[in-house]
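Handing you this structure, nothing more for now.
On to subunit A.
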Amino acid sequence: MNGLLRSAVVIVGLSLAAAMVIALLQLPSAAVHLPALVAENLAQSGVEHPVTAVLLNFRGWDTLLEVAVLLLALLTLLTLGGGKAPAPAAAVDPLLQGLARRMLPLIVLTAGYLLWAGAHRPGGAFQAGAVLAAGAVFLQLAGLLPAWTAPRRWLRLGLVLGFLVFLAVAAALLGQGALLRYPPALAGGLILLIEAGLTLSLGLILAGLFLFLTGRDA
Partner candidate 1 sequence: MSTGLLYALAGVLLFVLGAAGAVLLAHLMRKVLAFNVMGSGAFLVLVGLAQREDVIDPVPQAMVLTGIVVAVAATALALGLARAFHARTGRTGLTEEARRD
Partner candidate 2 sequence: MTVNEVLPLAVIASSLLPGLIIFALPERRIGLRSALNLLGAVSKLVFVGLLLAGVAAGEEYGFRHTVLPGVELVFKADALALLFVTLSTVLWLFTTVYAIGYLEGSPHRSRFFGFFSLCVTATVGLAMAGNLFTFFVFYELLTLSTFPLVVHRGTPQAMRGGMVYLAYTLAGGALLLTGIVWLHGLMGQVDFVHGGSVAALGPQATAQLKVVFLLLIAGVGVKAAIVPLHGWLPQAMVAPAPVSALLHAVAVVKAGAFGIVRIVYEVYGVEYAQSLGLLLPLAIAAAITIVWGSVRALFQDDLKKRLAYSTVSQVSYIALGVALFGPVGTIGGLAHLVHQGIMKITLFFAAGNYAETLGVHKVSELDGAGRRMPLTSAAFSIAAFGMIGVAPTAGYVSKWYLGEGALAAGMDWVVAVLWTSSLLNAAYFLPILYRLWFRPRPAAWPHEHIPARGWRETGWLLLAPPLITAAAVLITGLFAETSWSPLAWAKLIAAREYLQ
């Protein structure tokens, strides 16, 4: 049976690839031109950088659900956790620990910059969160941060804070009339507030994805 499946998948794969290549080569030009629309509305979006404008304002709905997806993935990992004792700390390398202690402030600074830069050049909450998470992983590998087991109240609050802020803003705006319709004057401020909350929570969530995993049956 396995040989049959293997050859079937290969045949289907090749024919699909060929068809797609042909399709792409004879593709007509697109009927709708969104870049023009984005440029037009960039002024009211509250940020200068088009990608951040799309991410946080024009398609802010996608981003809200996307954070929910990330939070959900973490929840599911927690359900798998037996909450057993964390693995014993690896042999500590003094050079690594020294480097980690000196790198930490730099990591936090970079994350802050990325968060702020997001408004007018590539950057934003996700990139800042990723950097923070990387910092946490680095500390754990260096033995300065124990692996996490079942999160207690404060950690849980940290994990969901960003998402709750985003949700609160969305609900408040919906109360006024339309979901996620930032009043032009407040758009920039609201986006920054949401991005700051997200940076903290995404940092904790992404770090959690790694630290909760290592916490068990290494």
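Heads up, the rule we're going with is that a residue touches a chain if its C-beta (ideal position, glycine included) is under 8 Å from a C-beta of that chain, and two chains touch if they have at least 3 such contacts; residues count from 1.
Candidate selection criterion: all candidates are chains of the complex that A comes from, given by their letters.
None of these values were measured; they are calculated from a predicted model.
K.L.:
Spot the contact partner of subunit A in this complex among 1 or 2.
P.N.:
Every other option belongs but stays apart; subunit A touches 1.
K.L.:
Which stretch or stretches of subunit A touch candidate 1 in the complex?
P.N.:
The touching residues are 2, 5-6, 9-10, 13-14, 16-17, 20-21, 24-25, 27, 29-30, 33-35, 38, 50-51, 53-55, 58-59, 62-63, 66-67, 69-70, 72-74, 76-77, 80, 126, 206, 209, 213, 216-217.
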